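The complex is shown incomplete by one protein chain, all other protein chains being positioned as in the whole.
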Amino acid sequence: MSGTRSLSYGEAIREALAEEMRRDPGVILYGEDVAVYGGIFRVLAGLREEFGERVFDTPISENLIVGAAVGAAMAGLRPVAELQFADFVYCAADEIVLKCGTWRYAHDGAFRLPLVIRAASGGYGFGPEHSQCPEAFLMHQPGIRLAVPSTPDDAKGLLKTAIRSDDPVVFLEHKLLYGVKGEVPDGEHLTSFGRARVRRSGDALTIVAWQDMLRRVLAAAERLAADGIEVEVIDPVTLNPFDRETILGSVRRTGGCLVVEEAYRTLGVGAEIGALLMEQAFGDLDKPLRRLAIPDVPVPTAQHLVEALVPSVDDVVRAVRELVG
Amino acid sequence: MSGTRSLSYGEAIREALAEEMRRDPGVILYGEDVAVYGGIFRVLAGLREEFGERVFDTPISENLIVGAAVGAAMAGLRPVAELQFADFVYCAADEIVLKCGTWRYAHDGAFRLPLVIRAASGGYGFGPEHSQCPEAFLMHQPGIRLAVPSTPDDAKGLLKTAIRSDDPVVFLEHKLLYGVKGEVPDGEHLTSFGRARVRRSGDALTIVAWQDMLRRVLAAAERLAADGIEVEVIDPVTLNPFDRETILGSVRRTGGCLVVEEAYRTLGVGAEIGALLMEQAFGDLDKPLRRLAIPDVPVPTAQHLVEALVPSVDDVVRAVRELVG
Amino acid sequence: MSDAMDDATRLEVHRKMLLARRFEERVRRLAMAGELPATLHPGEGQEGCQIAALAALRPDDPMLYGHRGVGYWIARGLPLERILCDIAGKEGGTNRGKGGVMHVVDPGRAILGESGTLGGNFVVGAGVALAERLRRGDRVVVMFFGDGTSNRGQFHEAANFAGARKLPCLFFCENNGWAVSVPASESTAVRDIASRAAGYGMPGVVVDGSDLEAVYRATARAADRIRRGEGPVLLEAKVVRFLGHFVGDPEPYRTRESVEAERARDPLPRFQRELRARGLLDDARLAGLESEITTEIDRAVEHVRRQPLVAAATAFESVYAS
Partner (left out) sequence: MSDAMDDATRLEVHRKMLLARRFEERVRRLAMAGELPATLHPGEGQEGCQIAALAALRPDDPMLYGHRGVGYWIARGLPLERILCDIAGKEGGTNRGKGGVMHVVDPGRAILGESGTLGGNFVVGAGVALAERLRRGDRVVVMFFGDGTSNRGQFHEAANFAGARKLPCLFFCENNGWAVSVPASESTAVRDIASRAAGYGMPGVVVDGSDLEAVYRATARAADRIRRGEGPVLLEAKVVRFLGHFVGDPEPYRTRESVEAERARDPLPRFQRELRARGLLDDARLAGLESEITTEIDRAVEHVRRQPLVAAATAFESVYAS
């Protein structure tokens, strides 16, 4: 059996792209500053050199970037397109919701749409239009898969799966994770969509979180464990498909749930989890739901203001104590 | 005291616009086919004649339609812009989310943005890109008010309030309601944002619904009443601000909640209501939540296929019987 | 010149144009009678231009069509009953009630569909052309669109991208001077949409859409250039929209007389006169053709009447491929 190597999240993404581009000549990679610059977050180094015209830069034309992915996919390629900042899903929402999401359906399955939209979400200091986590917007729309990798391992495995998927996938890369290291399995490594991971086991409470919030939750879990409170931490890995069963199973055991997310609170992903539990685990709950999220305020620019809005490790610790009190 | 008159929902909208345009010369009205045609649903007849250049047609340029409303509002006007179909909020999502929703915040309140975006939602037979109910998308975004009038009375009163509001308002008009008649109070008539209406009282169960789904729910409530099941029906009237208290108060009494909506089920408005109840009415609930919505499938074109997806009166009756059964 | 139609093509263009005209007449009648949903945007007056343009392209050239009428599909030989079944939401159409007449599709005929939000065709079509170019193919991607649609941002983004990368795209504008009720003079800063081509480094060509020989020639020349790898072309045909925007449009924005005056530009009688002059058509042949077409339409209508509605379960299918 093969081992693992330590890679950063960004390196894992690069490796996934390189492997899939080697494997399938139909994979192409494009976006603003993708080719020569290697991506604005510089994670794509060397791909242009290796794959030539299959890696290219586009104009600042987000509708085109996403729309052309739909067309190229219809024509049989497997485009991987980049939106520099995840907020730009709103710039191309016509193409994301109504082209990626419904072209196949409207034409009754005449086409497969194997395309990936990579976009960098979250992170601080870039202001209200360069910092959002648009998970909820995307998860609401039918026809679009949504991956939210939290570790280098999953970043690689999910991106490879996304590229091989025959459906449109939005792949959100969290800016603050690019430099974070982790073990990645050697060799061919694919991660399944729709299977949540239990990142930590416990029976005091179920916490659902992903990406940067998962890091904060795991830090909080350490602190809580020191006091004998063992929480279970679930990383959904993909939000569409969404692994309801793993969350339900955990909550049926722990009796309660806290969702920690970096999106806006109202109709954030936590809302769906809350409703799900109330529908399907009603009898097993012994605590109210808690949601920690951005309190329905745009993301400001100054770091310390952002931190006033985004759930912190302290917030998580406090919320857990209140719930398991 | 003054009486009421019977107006259609469309006529009520027209009257609200005419009154506000007479009252305030800063109100302007524009969009595709708004002026000469009187709107693609023909509810604006006579406004061009009365208000001249303050009512005008635009190119097919949805980004411009919404973006210019932001600019005109910054400059002190009160634009009422129309998107022909509510699905087109995705065509202008950059402007709706990032300009309407964050321009004021990013510039720390330097401007008020008194603008209204009218858009026709729901309805059948126009296909996947002309039939959606984008409430959930809009409700998730900070900075944007969202009105969903269900009766001629509220259509008039809410639109007048929307026009006088100093914040961006998306005003969703349901296509199937334009011709529906109802009593509208004479004289100056304003409806408050953020105050839900109890459309029918009962204690068996709380049902939340609006617009066309409200009609179906009220029809179902009649049938259920014949069997002695009295449900309470709540119309939220606006989704931002969202009157959580009225829903919580009702559910605390009835012990259960059914949400019926025409949007996609996952992260539809029902998700927020479910999470809200689980957070704040946990101890008062004696039944699981139920959500009736479109089962995460785009809206097809053929009428009978649409009806296979959208909650029906029968679906509501059945769901209530199962819950209170 | 190789750019001109040959006689076989002339006869085919004429037959298809007549078929499209008569077929739409029938569809409108059925819609007004309530037998079909009134979802078609009538193409009367523009079908000849559409058909002549497509005759100058190859049958495997990928097409994203406009919402204006049935000419595009008839040009590609799609059987009438399939179109009718799509309108009616019945089994036997191309999209089983999902997309109706807005989303007729047939990859085998290189009919790639349509974007319901105007302008989507541009960006999706640019992607198809990108794939064609990367694979060194020689097909031309044709995107039909109206003058009004040229005002959407997607036009700009796709045209610039196509121009910068010399993609094999033909931007085919049917300029009928209207977007529903709004005259182009009110909404559009220029008279000729083709004048926008220069801003994207591509040739812009204007042609009289009622002169089908000219439409064919201009399209053939554009396609030639594009196939040679010299990049996209914007071709604008000036056409007349004889009818309302949709079936049942009361058209308060223009007078019947103004439209009737424009009927002088109807390409159907004009092309028929030309065919007669060339000895390709006479009264007897025309009568024969009309009756053939009537039979074909009757048969299609009968067929669709017998077809069942698509099953309700269909509504849940084909959201995802996997």
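For reference, chains read A, B and C in written order, and residue numbers begin at 1 within each chain.
Criterion: contacts are C-beta pairs under 8 Å (C-beta built on N, C-alpha and C of every residue); 3 or more make two chains touch, one makes a residue touch a chain.
Given the structure is predicted, the values throughout are model-derived calculations rather than measurements.
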Original post:
Which chains here would be touched by the one that got left out?
Top reply: A, B, C
Subject >> Residue of C:Ala4, C:Val190, C:Ala264 or C:Ala287 in touch with the missing chain, whole complex considered >> reply: C:Val190
Original post:
Given the contact definition stated above, which residue among A:Ala16, A:Leu29 or A:Cys91 touches the chain not shown here?
Top reply: A:Cys91
**OP:** Using the definition of touch stated at the top, determine which of C:Phe155, C:Trp178 or C:Phe271 touches the missing chain.
**Re:** C:Phe155
Subject >> Of A:Gly52, A:Gly125 or A:Gly179, the one touching the omitted chain in the full complex >> reply: A:Gly125
Subject >> chain C residues that touch the omitted chain in the full complex >> reply: 151-157, 159-164, 186-190, 195-202
Original post:
For chain B, which residues reach the chain that was dropped from this view?
Top reply: 28, 53-54, 58-59, 61, 63-64, 66-77, 79, 94-95, 98-99, 102-114, 142-143, 145, 165-167
Original post:
List the chain A residues touching the unshown chain?
Top reply: 32-33, 36-38, 40, 57-63, 87-88, 90-91, 125-130, 295-298, 300-306, 308-309
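FYI, only the chains that are shown with their structure count from here on.
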Subject >> Innermost chain, where centres are averages of C-alpha coordinates >> reply: B
**OP:** Using mean Cα positions as chain centres, tell me which chain lies farthest from chain A.
**Re:** C
Original post:
Between chain A and chain B, what is the separation of their C-alpha centroids in Å?
Top reply: 31
Subject >> Computed distance of Cα centres, chain C from chain A, in Å >> reply: 41
Original post:
So which bits of chain B are touching at least two other chains?
Top reply: 87, 90-91, 127-129, 296-298, 300-301
Original post:
Which residues does chain C have that touch at least 2 chains other than itself?
Top reply: 98-99, 102-103, 115-117, 119, 153, 319
